[in-house]
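Below is one structure, written out as structure tokens; comments come after it.
The complex appears here without one of its protein chains, the remainder shown in place.
Going in written order, the chains are labelled A, B and C, and every chain counts its residues from 1.
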Amino acid sequence: MQRATLMVSAADRTGIVAALSDMVFRYGGNIIDADQHSDEETGTFFMRLSWALDNFTLDREGIEDALKVLARGFEHMKWNLWYREKPQKIAIFCSKTPHCLYDLLLREVMGELEGEIALVVSNHPYLQEVADHFGKKFIHIPVEKDNKASAEDEQLAVLKEHEIDLTVLARYMQIVSPKLIQALDGQIINIHHSFLPAFIGAKPYHQAKERGVKIIGATSHYVTEELDAGPIIEQDVTRVTHRDSVHDMIRKGRDLERQVLSHAVRLHLQRRIMVHGNRTIIFS
Amino acid sequence: MQRATLMVSAADRTGIVAALSDMVFRYGGNIIDADQHSDEETGTFFMRLSWALDNFTLDREGIEDALKVLARGFEHMKWNLWYREKPQKIAIFCSKTPHCLYDLLLREVMGELEGEIALVVSNHPYLQEVADHFGKKFIHIPVEKDNKASAEDEQLAVLKEHEIDLTVLARYMQIVSPKLIQALDGQIINIHHSFLPAFIGAKPYHQAKERGVKIIGATSHYVTEELDAGPIIEQDVTRVTHRDSVHDMIRKGRDLERQVLSHAVRLHLQRRIMVHGNRTIIFS
Amino acid sequence: MQRATLMVSAADRTGIVAALSDMVFRYGGNIIDADQHSDEETGTFFMRLSWALDNFTLDREGIEDALKVLARGFEHMKWNLWYREKPQKIAIFCSKTPHCLYDLLLREVMGELEGEIALVVSNHPYLQEVADHFGKKFIHIPVEKDNKASAEDEQLAVLKEHEIDLTVLARYMQIVSPKLIQALDGQIINIHHSFLPAFIGAKPYHQAKERGVKIIGATSHYVTEELDAGPIIEQDVTRVTHRDSVHDMIRKGRDLERQVLSHAVRLHLQRRIMVHGNRTIIFS
Partner (left out) sequence: MQRATLMVSAADRTGIVAALSDMVFRYGGNIIDADQHSDEETGTFFMRLSWALDNFTLDREGIEDALKVLARGFEHMKWNLWYREKPQKIAIFCSKTPHCLYDLLLREVMGELEGEIALVVSNHPYLQEVADHFGKKFIHIPVEKDNKASAEDEQLAVLKEHEIDLTVLARYMQIVSPKLIQALDGQIINIHHSFLPAFIGAKPYHQAKERGVKIIGATSHYVTEELDAGPIIEQDVTRVTHRDSVHDMIRKGRDLERQVLSHAVRLHLQRRIMVHGNRTIIFS
């Protein structure tokens, strides 16, 4: 089934739900999913509309024009429109640890991702075999202290060449530069191995052990320039006790990391996430 | 803020979201919440719409008329409409154990319930003091083997007299008759102390211990004639180990029971539940 | 059943489990519970032993003597010994919000606490009725900016007069002074309404909303001089979404707070907690 998905934000005003659903109806679209949210604090309205294109009589350009007309009546209206014409292309960045990489690749095999993992990029050669096993292109771009800028240029070139829509840092273990982050704005997702905002930065499981917490977590977020401070997409937690060493926490954390990261990637690919300031609205 | 809430079901068809939201818009209503669901299996559409009445120009009768007109265009359309004019009235049925009763009464005090607990009915006199403490009318209707029918007549009379909208069986521990269930159809909620459909009937924690499960649960559901088989509203679970005796399970279960029952009551009072066959659709 | 509970820490060494269990056995004690833990990082051994006193031939003094003898063979050995002779006495400190107070009082009624709530202390008069309802002494000690020191002196006097073993800050909302903390060292438990170490200090739910987390939590800990930094006893979490306002988080958080605080109090009263540096060992 061909499908269009529209996400709109605007200053909250009477009639916006009616106006948008009427636009879809008027041209023969059947609404599959409609969800909306009003943020009272900022007076902002958000809507996600998804409809079948089978009998829909407007083409993409037509929809854009219709939205432009609508936008005259609603202040600060912004939108994004996606057609399910072609699968989104994903690049996975990884280092040495394979659990998140396996997880994403296996989910593609199981048909869980609305997208296609197009390439695996790593600063180490170790996970080549994993990419091979799943029939994925593997690109080894070493990152050293003195070649970081050129390595990132190479990464950006590769992402551009393969027309990548989404970059996933799957325990990539490198801090990426503002330049790369800006180039991929809103299209780059990270997994941090703590329950943010607790334990920002390096060695969060060591920090958790030190503090004596009874629950550890993992957080997936869009990458922004401030470290581990981007809009949170998904978090999950698990219990630990005094018996759990840092090593045990790392083991338990792996299960969280892969679940949380994959869930966040899935939500992004299904176009269920709107970013509002430093927070996310998740239309489930 | 005055508010109307509408829940509609109909055979799924193009245009129903547009038609309903247009009706609200046309008469000056500002949509606060809109959520919908299509059940693919049965081809049924469900929608919940909530709008502000401040500038809305249709009165209740007018809305009913507008819906009747709409219903001509959509097959099998049914609806329920609520105005937030007056709080819904709740009766709590209990026996000897007080934890669910306290929980509901305290939540009313904390402003968590969109309703008013109007009376407490019990087959035992023990919880009179609890009702008194919260300033609630307590009615003791003894239920014995040989007076069950007349006791239920008395219960129904009391519910009618106090214009009760929702009856909550808060660990009431009596099986209620089909007569009473029919009289309160869709307006009577029970808490069962197991993760249904496991451990139906008496002594579910004993059954759980016997089976050696690692997780126990509680289930809140609408009461129907078949025991513990009504539409499930909410469930929750907690971990147990071999160290937990039946007594420990009962203790842990109390926490589940009060949380799950109160959550279900809250959802019902907020008009977030639609029953479809033997299942519920929960618009959160 | 009369019962003794012993908690021992020492430098880890061969034979300590055998020595302790042999001591109990030699004098006719039947071990009900034995649990131990070795902290590899610091080379410290911890044990909790609980035994029936029915046929035990040593009196309290005798056990103390036997332990002194044992301590010669094991470095840095420290112990605490409790007899279940008399229930521990608890004071609850509260302010205006009643949910944690009700919860603890109800659990005593339900027989969940191995202790007796002896008094309720508040800086406000509002919860007097709740204490009355449960038949508890209520002491109103107003705390203002300029009488804080004298108010704490009064609090300490009251705790001493009633021979209180454990003080529970049940959403008490006042920062207590180092003097009071030192006087109650290891005998004062607080509930903080966040998933520590995230959101220390005031208005944690506002902080959580601001950061856009997808999970909120509550933490119960021993009170130490550094704010919200004492040894953590118990934590729990619940999911939130973009739909949850700060008000909703406060409501959801209440359920966490009462569960987490009561659980921590229960563990303390059962003598299941050993503090090691700034962390707890919980013998479940």
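What to note about this one:
Here, contacts are C-beta pairs under 8 Å (C-beta built on N, C-alpha and C of every residue); 3 or more make two chains touch, one makes a residue touch a chain.
These numbers come from a predicted model, not from an experiment.
The chain not shown here makes contact, within the complete complex, with A, B, C. Touch with the chain that is not drawn comes from one residue among B:Arg72, B:Lys145 or B:His242, which is B:His242. The residue from A:Tyr27, A:Trp82 or A:Tyr102 that touches the chain not shown here is A:Tyr102.
Although one chain is not displayed, its contacts with chain B can still be listed: residues 37, 39-40, 195-199, 211-215, 217, 231-237, 241-243, 245, 276, 278-282, 284.
The chain not shown here touches chain C at positions 13-15, 17-19, 21-22, 24-26, 28-36, 38, 55.
Residues 98-99, 102, 106, 109-110, 112, 129, 133, 243, 251, 254-255, 259, 284 of chain A touch the missing chain (whole complex, contact as defined above).
To be clear about the criterion, only the chains that are shown with their structure count from here on.
For the pair chain A and chain C, chains touching both partners: B.
Ranked by separation of Cα centres from chain A, the top chain is C.
As for how the two copies chain B and chain C face one another, over half of their interface residue numbers coincide.
Averaging Cα coordinates per chain places chain B and chain C 37 Å apart.
Shared interface positions of chain B, defined as residues touching 2 or more other chains, are absent.
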